[in-house]
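Read through the structure below, which is laid out as structure tokens, and then see the notes.
With one protein chain removed, the remaining protein chains of the complex are shown where they sit.
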Amino acid sequence: MIINKNFHEKSLILILLSITLFFIFWIIPESIEDPENFGLQDGLNPSFAPYLVGFFAFFTLVFEYVKNHIFNPKARFASEKISFSKEFFYRSIKIIFVCLIYSFFLIETLGFYLASLIFITLLSFFLGEKRILILFFFPILLMTVVFVSFELGFNIFLPEGIILPQLSSIF
Amino acid sequence: MENIITGIQLATTPEALIAILIGLIAGQILGAIPGLTASMAVALLVPYTFYLDPWIGIPMLLGMFKGSLFGSSITAILIKTPGTPAAAATVLDGYPLAQKGKGVKAMKMALYSSVFGDTFSDVMLIFAAGFLASIALNFGPPEYTLLTGFSLLCISSLTGNSIWKGLFSVFLGMIIGMIGLDPITATPRLTFEYLELEEGIGLIPMLIGTLAVSEALRQMEQPVKKLASSTLIFSKQKIDNVVTFLEFKSTFPTIIKSSGLGTLIGAMPGLGSTIAAFLAYGEAKRSSKKPENFGKGSLEGIAASESANNAVSGSNMIPLLAFGIPGDIAAALIMGAFLIQGITLGPVVFQDNPVEIYAIFAALIVANLFNLFLGHGLIKMCKHVVTVPKRLLFPAVLVIASAGAYALRGSLFDIQLVFCFGVLGYIMMKCDIPTVPMLIGFILIPIFEENLRVTLLLGASHDLNVAFIFTRPAFVILFLIMTFTSLFILKRRKLRKLENINN
Partner (left out) sequence: MFLKSITKGILMFFSITFLLISNGFADSYPSKPIKLIVPYGAGGGGDTTSRFIADLATDILGVKVLVENKTGGGGTIGIGAVAKSKPDGYTIGFISTSPITIRPHFMKMPYKPLDDLTYLGQFVSSPMPVILRSDSQWKSFEDMMAFAKSNPGKLRWSTAGQKGGPHMAMLAAFKQEGASTTYVPFKGGAKALAALLGKTIDMAVISDFAAPLSAGKIKIIAESTPERNPSAPDQKTLAELGYPLSPAIFFGIAGPSGLSKDVIKKWDSTLGQIMKSKKFIDLLKKLKATPSYANSANFTKSVIADYSAAGKVLAGVKF
């Protein structure tokens, strides 16, 4: 699939613009309460700086849009095209999905070591590593190195997970 | 004089030398692991130094700092993963150079400028601590505001082809930097009552996520065939594997200037090595004869950020020695280590414990020499590590990055942040929005906002109101220096343009 770069830029600005407006008119009022009286004289409100930055972002985007897409719509990237490959897109979605499962779900339940073993094995397999020996030993070697340096070397304890301690209390 | 000689003798006993070596090696390895910062490792080691003599235990800690600052630049150059935040600016030019097959050259440049920056600031610490500290003390909130505001202006245009994208990236970083407690009233901002967010977004998860994880994601989407090869190919030509004398000579002014800048910033409490590196990088680009090369593999860029961040490691002891004020966590830890040894740091230390302090000075210099030699060894070793095929390397990087991010605050939330920022950085990369301005906005905005608001607060309590800043000599001098150097650079640029046209 081939996309016109002008169109790409234009839609990017519009998306960012709507995010910025959402930020200014919903996120800030929703999440910052300006205190009424803290006994400080003449300080700025906590919400001042976020609003300021938000408006700066808004004006930057509007300026860019007006300058390059209203007054001068064809000039900039008229001839440039971006190629977009569906295959890459699905691949990257898959990889991101695996990463998010690992970080939001696996570590918490299985504990860091077990989760990482599964994660590395699966991901390398997916990326084209088909040698069983390497798939088996590389993650174990890596986790041993992490274990020795973190837990034995520095007494830093990586998350245990929910399942392992429960199992160990049964035994 | 006698004290000095005894001190040097103490610092060169075999035990002391071995302790320095151990510290350096541990530091270099630790520095290379993303997330494990030197201050953290030192915190874990401080209790053990209780059992060692001060001239053995403390050089070991200092060696660790020095080693880690260099170690972190290696991973920054080779796999775009700054081991500690201080090396984030090194990524900008180091990684492109490594991609061109000149990884060894980049690492050697980093090593030389690191060691130079270290030595420079150590010399300043030994000979000019009192003077520099009294300058640094004059830097209060108004001066910090000016300094960080000016840097935000200069650096925000650092990378990328389109200005609006760079600006938007800075603003995004600023907003992310504002998550957490408000610096003045301590009311939560943008946290949605989520307690984990009150401490703010950690710099380390953000850095690792936007730089390393997003790069890993980008690399992993390649076709399977390409992933079987290793990430980097090192050029076989000799010229790509050494820093020639000419190259060193041409970057030397940058190194000197950045070391000076790093030393000054290290002497000011609360700024730190990451900021020093970015400031020096911005300044090097601003005054460079070839600013267009920055971000594409300029040796000057590496030299600037590395010499500046290492210069901080020596000079953050300046306020410690002169007034007993620790400038950052690293210095606070070192002060703790000294206290445990029964040495109260401060101006009286030269009367109370002269031998120990001179021994430590000598050890600092020795550590720099060792760092130079050990660094060469580390470069050779790391060359082999990155020959692992990509399909194994990147999953491994992701796992180690998670472990490192977890270690600092002991929070699962930070691991999740790493991946969220990884995805954000990946999307930004796809949209051609540069990520580094976002990092700079994120790093500088808390300091800028806090000091700006403290300045306004102070202004309200003065008769002159905010104009009181012009009664502060440091502010006026800083203001004049900034104006004149900017004018000078602008004028020189214009002249050069005219010359080009005339020719």
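Residue numbering begins at 1 within each chain, and the chains themselves are lettered A and B in the order written.
Everything that follows uses one rule, which is that contacts are C-beta pairs under 8 Å (C-beta built on N, C-alpha and C of every residue); 3 or more make two chains touch, one makes a residue touch a chain.
This one's a predicted model, so the numbers in the text were calculated from it and none came from an experiment.
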{"item": "Contact partner of the left-out chain, one of B:I163, B:A186 or B:L464", "value": "B:A186"}
{"item": "Contacting the left-out chain in the complete assembly, out of B:M109, B:L125, B:L333 or B:V399", "value": "B:L333"}
{"item": "Residue among B:M429, B:L457 or B:I489 that touches the chain left out of view", "value": "B:L457"}
{"item": "Touch residues of chain A, complete complex, unshown partner", "value": "35, 37-41, 113-114, 117-118, 121, 125, 132, 135-136, 139-140, 143, 155, 157, 164-165, 168, 171"}
{"item": "For chain B, residues in touch with the removed chain", "value": "39-40, 42-44, 46-47, 50, 137-141, 183-184, 186, 195-196, 198-199, 269-270, 319, 323-327, 329, 332-333, 336, 339-342, 344-348, 408-411, 450, 454, 457-458, 460-461"}
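By our rule, only the chains that are shown with their structure count from here on.
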{"item": "Rounded Å distance, chain A centre to chain B centre (Cα mean)", "value": "24"}
{"item": "Chain B residues within the chain A interface of the complex", "value": "33, 36, 41, 44, 164, 167-168, 171-172, 174-175, 178, 182, 184-185, 187-192, 213, 217, 220-221, 224-225, 227-228, 389-392, 394-396, 398-400, 402-403, 406-407, 412, 415-416, 418-419, 422-423, 426, 431, 445, 449, 453, 456-457, 459-461"}
{"item": "Residue ranges of chain A touching chain B (in the complex, touch as defined)", "value": "12, 16, 23, 27-28, 30-35, 38, 40-44, 46-47, 49-50, 53-54, 56-57, 60-61, 63-64, 88, 91-92, 95-96, 99-100, 102-104, 107-108, 112, 116, 119-120, 123-124, 127-129, 134, 138, 142-143, 146, 149-150, 154-156, 158-159"}
